[in-house]
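One chain of protein is taken out of this complex; the other chains stay put.
What follows is chain A.
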Amino acid sequence: MSIVTVQLGQCGNQIGREVFNAICSDVHGTHGLCSKKENESYHDACKERFFCEEESEVPVARAVLVDMEPKVISQTLSVAARSGYWKYDDRSHFCQKQGSGNNWANGYSVHGPRHKEVIMNLVQKEAEKCDRLGGFFTIMSMAGGTGSGLGAFVTQCLRDAFPSSFILNHVIWPYGTGEVIVQNYNSVLTLSHLYQSSDALLVHENDVIHKICAQLMNIKQISFRDVNQVIAHQLGSVFQPTYTAEGGLRYSRNPLGDLMETLVPHPEFKMLGLRNIPQMPENSLAYSTFSWPGLIKHLRQMLIANAKMEEGIDWQVQPPRLGSSLPPSHSTNRPLHFNTSIANLVILRGKDTHSVDLGSFQDPSLYTSWLNPRDAFNAWKTPRAFNKYEKSASLVSNSQFLLKPLDSVVGKAWNMFASKAYIHQYTKFGIEEEDFLDSFTALEQVISSYTIL
């Protein structure tokens, strides 16, 4: 079951390249810590998912690269080919000579329709190469012009052309103090449009990853490459092959479908957050040992207290005690900082995964009242270690993780909108004030749904 990746804009292309790099180096590493047979099935499953083995010697990534400027794409293509382990298809990219100027409307209303046919042709070609199309994975940033505007348009086209496929959008949340003035407008418009066509939005916040690089990875001069590599590691830990059922004999051949089914069946709740532990610089790995109980305990507290990484967790936050006398819809009895979940997915990779006790994640007090842990919690496992970490655990969570950031972005955008700042840049390309209002309404609805959990 193959996933077609659509890399949109500068951010999308750079991250996409790092993701394929991480996956490839994981597969070719000798640190699998499992039997040869296991390693081979892992290798085959991963190959089928991300790469195509046509007439070339090196596996070709199943990806379409889209950008309005030629520089990033040519860089991406050449760096990939130089690795010697994998490459992109030389014909699977589209770029123009001009950029989008960080203007969402430019990307959505101008570039999108103009180049729709060419881009969709490339996507169609990649889709046809797959024996079984497992869905689309798009990577974009919310703040810029190409990734956000063109990305929203392309997602809509994907939905129209492939109505029964799974579409997962990976969205990069901009720095709170980002350099693009209109980034909040772009974010609001992107999110509201994506909510209509996409099945799930997997979010990475730049601020969070930056902190991880600084505090956990001990990087002094943090470059975009470092940030992208951390993101790639986290994404790889979710999308590499796993067994999705207890006692499964084969690696799952439906990763996107399984993910969607466990986390986002409800159309109102599509925002997913990602946490991964442990994270540390590569050279410290040899000197560290991990225990599953410790990792699980930390991961659970990260979920409950809405911590972004395994340092600085607030251990005071505890789940509320459930009493049967409380009416189910009463949510104000929950402590203020407690993060209520709708559904959680824990992915375990490495040694002794079969003996891990995940009972603490099945506590009903973690979850909203209308869903019981049997429906809300799932675990995927594989004995094959990932990317040199002897044991690693990831959490994909549909919870109130992104409530505060979303509220903050919408609030800032609304304040700007109230004074009509910079609106002319959008109306120039056909995005009217009503479109803004529709987007605000849609996101307010999402915020309110998540708040009353």
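Everything below uses one rule, namely that contacts are C-beta pairs under 8 Å (C-beta built on N, C-alpha and C of every residue); 3 or more make two chains touch, one makes a residue touch a chain; residues count from 1.
The rule is simple: contacts and distances are computed from a predicted model.
Engineer: Consult the UniProt record of the chain that does not appear here and report its protein name from "TEDC1 protein", "Septin 9", "Cell division control protein 45 homolog" or "Geranylgeranyl transferase type-2 subunit beta".
Structural biologist: From the listed options "TEDC1 protein", "Septin 9", "Cell division control protein 45 homolog" or "Geranylgeranyl transferase type-2 subunit beta", the omitted chain resolves to "TEDC1 protein".
Engineer: Please identify which residue in A:Val264, A:Leu403 or A:Ile431 touches the non-displayed chain.
Structural biologist: A:Val264
Engineer: Touching the left-out chain: which of A:Tyr42, A:Tyr88, A:Phe153 or A:Phe166?
Structural biologist: Touching the chain that is not displayed is residue A:Phe166.
Engineer: Per the definition of touch given earlier, which of A:Leu133, A:Val182, A:Ile231 or A:Leu406 contacts the omitted chain?
Structural biologist: A:Leu133
Engineer: If the missing chain were put back, which residues of chain A would it touch?
Structural biologist: The missing chain touches chain A at positions 1, 131-134, 164-166, 254, 257, 260-261, 264-268, 328-329, 369-371, 375, 441.
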